[in-house]
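Notes for the one structure printed next.
Yeah, one chain of the complex is gone here, protein chain that is, but the others are all in their spots.
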Amino acid sequence: ELTFTALSYRTGPYAANGIPFADGYEDYFTLLNERDGGIGGEPVRLIECETGYNTEKGVECYEGTKSSGALVYQPLSTGITYQLIPKMTADQIPMHSMGYGRTSAKNGEVFRWIFNYPANYWDGASIAIKHLLDVNDGDLSGKKIALVYHNSAYGKEPIRTLEELAEKHGYELSLLPVDHPGQEQKSQWLQIRRDRPDHVIMWGWGVMNQVAIQEAVNIRYPMENFLGIWWSGSENDVKPAGDGADGYKALAFHNFGSDYPLFDDLKEHVIDKGLAAGAGDQVGSVLYNRGLYAAMLAAEAAKTAQEIHGVSKITPVMMRDGMEALEMTEAKMTELGLPGFGPEFKVSCQNHGGNGFAAVGQWDAAAGEWTMITDYMQADQDVLGPLIEEDSMAYAAESGIEPGCN
Amino acid sequence: MFYREAGDFKSSYVEDSQTFPIKFDRYRYYVVLIFAFAVVPFVVNDYWVNAIFMPFLIYSIAAIGLNILVGYCGQVSLGTGGFMAVGAFACYKLMTAFPDISIIIHVILAGGITAIVGVLFGLPSLRIKGFYLAVATLAAQFFLVWLFNRVPWFYNYSATGQITAPERTVVGAPVTGANTDAWAAYFFCLVFTVACAIIARNLTRGAQGRKWMAIRDMDIAAEIIGVDPLKAKLSAFAVSSFFVGISGALFFAIYLGAVEVGEVFGIQKSFLVLFMVIIGGLGSIFGSFAGAAFLVLLPVLLKNTLVGGLGWPTDLAAHIEFMVVGALIVIFLIAEPHGLAQLWRIAKEKLRLWPFPH
Amino acid sequence: MLDATQTPSGTKAETVLEINNIEVIYNSVILVLKGVSLRVPKGGITALLGGNGAGKTTTLKAISNLLHSERGEVTKGSILYRGETIQNLTPNDLVKKGVIQVMEGRHCFEHLTVEENLLTGAYTRGAGKGDIDADLNMVYDYFPRLKERRRSQAGYTSGGEQQMVAIGRALMSKPETILLDEPSMGLAPQLVEQIFGIVKSLNENQGYTFLLAEQNTNVALRFAHYGYILESGRVVMDGPADDLRENPDVKEFYLGMSDEGRKSFRNVRSYRRRKRWLA
Amino acid sequence: MLDASDEGYITADGRKIGGVLMEMKNISLRFGGVKAITDITFDIREGEIRAIIGPNGAGKSSMLNVISGFYVPQEGEVWYKGEKRPPMKPFQVAQLGIARTFQNIALFEGMSVLDNVMTGRLNYMKTGLLAQAIWKGKAEKEETENREVVEKIIDFLEIQTIRKTPVSRLPYGLKKRVELARALAAEPSLLLLDEPMAGMNVEEKEDMSRFILDVNDEFGTTIALIEHDMGVVMDLSDRVVVMDYGKKIGDGTPDEVRKNQAVIDAYLGVAHD
Partner (left out) sequence: MPDQLVYAMEVFLNGLMAGVLYALVALGFVLIYKASGIFNFAQGVMALFAALTLVGIMEGRVPFAHLIKAVTGADVHHFGWTVPSLAAILLTMLVMVFLAWAVNKLIFNHLVNQEPIILFMATIGLAYFMEGFGDLMWGAEIKKLDVGLPQGINDAIDEVTFGWFGYGFFIDNLDIAATIVAVILVILLVMFSQYTKQGRAMRAVADDHQAALSVGISLNFIWVLVWSLAGFVALAAGIMWGTKSGVQFSLSLIALKALPVLMLGGFTSIPGAIVGGLIIGVGEKLFEFAIGPIIGGATENWFAYVLALIFLVFRPQGLFGEKIIERV
């Protein structure tokens, strides 16, 4: 038996986003159990623990489940991630903070137990600029870009990168913080209306996303110039604004929709059997797919670990080795029934963050779905590399970690 | 039968004003203390310490602090989260600026700094009363959180705005950082909690406590019989914030280890501690413990029975948990508006009369 | 023992309010009334006398069902109004039935003006504006001082003024039976006389029934027809007011009279412990 | 009027009354349009029992509030112990040795009787916060010393049995007594009593009168007293001020006041014997 945990939040202010993710994560493991009898012959046991997006509850969940032999944690909250980094390092259990958490955890020499593949926030920032370069024929000089961000550690993540890139590409960056929860953004959007930035980038979460998009619609800001990070790009965020949100863009590190062979299996083995998690009405939504994707990566890492160590019943320590040796190729994904579902990437001891690929999706209000409008692009690793090095080494110094790979 | 006052004579006023005038209570108190200091550290595991004991002990300090302000002095405050943040950030700045000084001193100093900030925000209480004051203290809550989020100096210019507790030891054993043993963290918190409880008890049983209670019960009359409202209120704010600051420091340094201010010390925290105080019982040190235990333990217990025991989906369990906690609060209030402490007191009164009904 | 429903003239009046052997417990531990029985005849003035903490207020609150909100409850016995049990009625049902209580210690609505306070008294009545205005004027006639202060918030009026407001407010409900708790407390002597005068005239002219709890035994017995004396939650003595006034014990302990007439307060040099009826 | 010289006078029952302790000079107090007190002047002498009487709403309680610094009169001066009292906060007035009770009992409902009475001694308890936090030693000693004083007062007022009862559970009359105890605990030089006997029966009034007289006798405390029971007022007081509609309409010995026609008209109704 292999144990996985899902620290999910189906309640609280971010429940609307937590539910589809948790459903996807859970359904994938149910599928493995039903269809394949688990991973490498070992049935999967999934322990779900409700955090309500609350740090203390997250810690409680971790402490309560860690002795169950859980192979990997997906804390699904930057706050909880930060709490758990030192604890899990000490306990020698790997963590996967996929597309969130501490960016510099990419440096596996310092953060031995933490993984954040396939992409992180700084990648996101860089790819966003890359996309804007593309739509502006490669030249952003003199352009005005506004960043509307959640006024928290999460929202502030991209600022460093965007500032760095502003120097490189010559655009003008203005910062517009929005306080939690973000229901009232009149000031920010009036300012945008006055300053008429050429592009708006958003780092939002929860209700802030919906309000921002609605306000953008209200001031008739051109939606195609409005680009969100992947946490600002689900159906939840655009639907309340109705047709006005048509054309809004967001980054993504996995594909949309349920048009993949795997979903047929899901329907057969999970949904039709009435085994779907939650209300079962989230299949194919962006965040559901993200949960599914996270589970898939976890399962693949477990498989890799089983191969490396030649045992089916792996331990968290072995799991780490599997994660560190994980390689996602197109062939592998096709075999899994998810062709082209995510970028190809490879993890190594030095690089726990994958290769930093992401793509841009766009909301089609009439069809009610997200569509990919670009290929996966790689973030500007020249700019990001040093930043990550600097931040992770600072952490290493602070916490007395000897960076290295063994 | 054994719970009797009769035969338990006091021959001096000192004996009469001790904390547990009844012998049986006194013995029980000693037993609990011995158990907490000499037994628990040897048997606890990580889960018990991190999920239950530490939050319980740390929240107890915060609840005692807030109880002094709300329960004893009658000044309702919703700024607890902000003041805990002051404690946490003060502790962080001290820990990083003076790494060679003992963390014990840092925690106490953090309390002191919070006390100063508390007094500052307590000034309006001289004019503003009741719920107006409660809402006014929210200004402190929001402003402080904004400040710690906004001014990089507070988080030593770290890229993320988070603060992380470096490792510190007390007599050789690490009490902060990743290498801390559960028992060490527990012990460290326990010592602070017990010390705070004793201090709080001492302050509230004597002249100072009476000044506070007089202000609480009827501020005008208190002033006319000679209580300086300025001093009484501000001292309550100071003492209360001192405790709250200590709990914030412990919360950050020992319990969580890393903190993002908006998330951990947000307004939710203010409410949570206030709930503890009211459910436990206003104006009762024991109540602060009871309230903290109630609100820390109950959700864990419910979760473990509903999810672990009955195997319900986590979200249903979570919703039902909310409903049960809410309903229990109401039921307790209806059964006894003055909190768990009062329930306990009435139970004791009944015990004393037992087996007679009146 | 005599019966309260026995009028002085010997005819037997109808009993409106009957309390049989009630027990009241506060906070489910403090036993306050230990078997109190009373009868209040229709159209009479019945006085409930007794020292501090005897249980007068508690008795009245038990009748008007206000105990509930003080965490007290009637655990034994029954309370009948016109032969009906009223223990399960809400206080406002009771007001509709014509029983109203004037609470001890004034209890005005501080933020309402004096006039608004009076108007709340008419809350249960479906009466038109004209009727209510007429009653308002009646109250102002009784208490001219209130008319002067009609526009000020009750919270700022003096203690005596508040007492007038409380009584006036009760009158506004056009009750049949009024439970008066210490109406004379804090009132100037002239006003005490006046208020009892009003009680008397309401009783005689409008047929209102009164049950009044009083410390001021002197006045109470002068105006009441019948009296009950309560001590530590028990009725220790009752009888027609005139008889009670002649009773030597009552004279000594409740009226402050000694053989030589009224004694001076200055001359009570020793604390004489009185003999208790129930020691 | 008594011909009271500056040195005082001798009362009918032979007590010696001293010089002027407190003097109210031309006090006027208004609340918006309401004239609560209009140009009132009177004095209180050392060792004296001084009554203030008058119809409801005459401004008696307001006068006490002026004395204890809770109301600030628009006009007039307050002289205390021969000095003009500068504007003061009520708690400073209390520290001058003026204690009082209230018309609508103002006890601290959340505390026990003992604690309530102990609050009366707050001005004598000076240990700092730190010493109190440690308790053992200074704070404990101070507590015990003051407790002894308070226990004496409790004994004196015969409220031993309810020492530990929360005051919210007490009947009205006992609350009044506890309030008196609290005021006495301050060992005041001037004690202000606002209707101390309202809501009491004769026996209790007798007890209360006894207490008041004994306080006055034993401790030499000066007492100013508002009361509606004419029996009590006339028997206890040495001099009486009569107010009506905020004005002073009479001042003198009980006998003089009793015969004053203005007083009879405004207040007494009938001449009391």
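Of note:
The first chain written gets the first letter, and so on, giving A, B, C and D; residue counts start at 1 in each chain.
The rule is simple: a residue touches a chain if its C-beta (ideal position, glycine included) is under 8 Å from a C-beta of that chain, and two chains touch if they have at least 3 such contacts.
Keep in mind the model is a prediction, meaning the values are calculated, not measured.
Counting contacts over the entire complex, the absent chain touches A, B, C, D.
Among A:Asn218, A:Thr329, A:Ser348 or A:Thr371, only A:Asn218 touches the chain that is left out of the view. Screening C:Ile100, C:Val114 or C:Ala220 against the full complex identifies C:Ile100 as the residue touching the chain left out. By the touch rule set out above, chain A reaches the unshown chain at residues 10-13, 15-16, 19, 151, 175-179, 181, 183-184, 186-187, 190-191, 193-194, 206-207, 210-211, 214, 217-220, 236, 239-240, 242, 244, 274, 278-281.
If you put the missing chain back, the residues of chain C touching it would be 64, 66, 68-70, 90-92, 94-96, 100-103, 107-112, 116-117, 119-124, 153, 155-156, 166, 169-170, 173. Annotation for chain B: contacts to the undisplayed chain at residues 70, 76, 124, 127-132, 134-136, 138-139, 141-143, 145-146, 150, 220-221, 224, 267, 271, 275, 278-279, 282, 312-313, 315-316, 318-330, 333-334, 337-338.
Throughout what follows, only the chains that are shown with their structure count from here on.
Legend note: the chain whose CA centroid lies nearest the centroid of all displayed protein CA atoms is B.
Chain A and chain B have Cα centroids lying 37 Å from one another.
Rounded to whole angstrom units, the spacing between the C-alpha centres of chain A and chain D is 74. Work out the mean CA point of chain B and of chain D, and you get 42 Å between them.
Taken together, the touching pairs give a contact graph of some other shape, not a line, ring, star or complete one. If you check each pair of chains against the touch rule, the ones that pass are A-B, B-C, B-D, C-D.
Only residues 12-14, 17, 199, 202-203, 205-208, 210-211, 213-214, 216-218, 220-229, 235, 239, 283 of chain B touch chain D when the two sit together in their complex. Of all residues in chain B, only 346, 349-350, 353, 358 touch chain C in the complex they form. Every residue of chain D that touches chain C in the complex is listed here, in rising order: 13, 31, 34, 54-58, 61, 103-104, 158, 169-174, 195, 198-207, 209-210, 213, 228-232, 235-236, 267-269.
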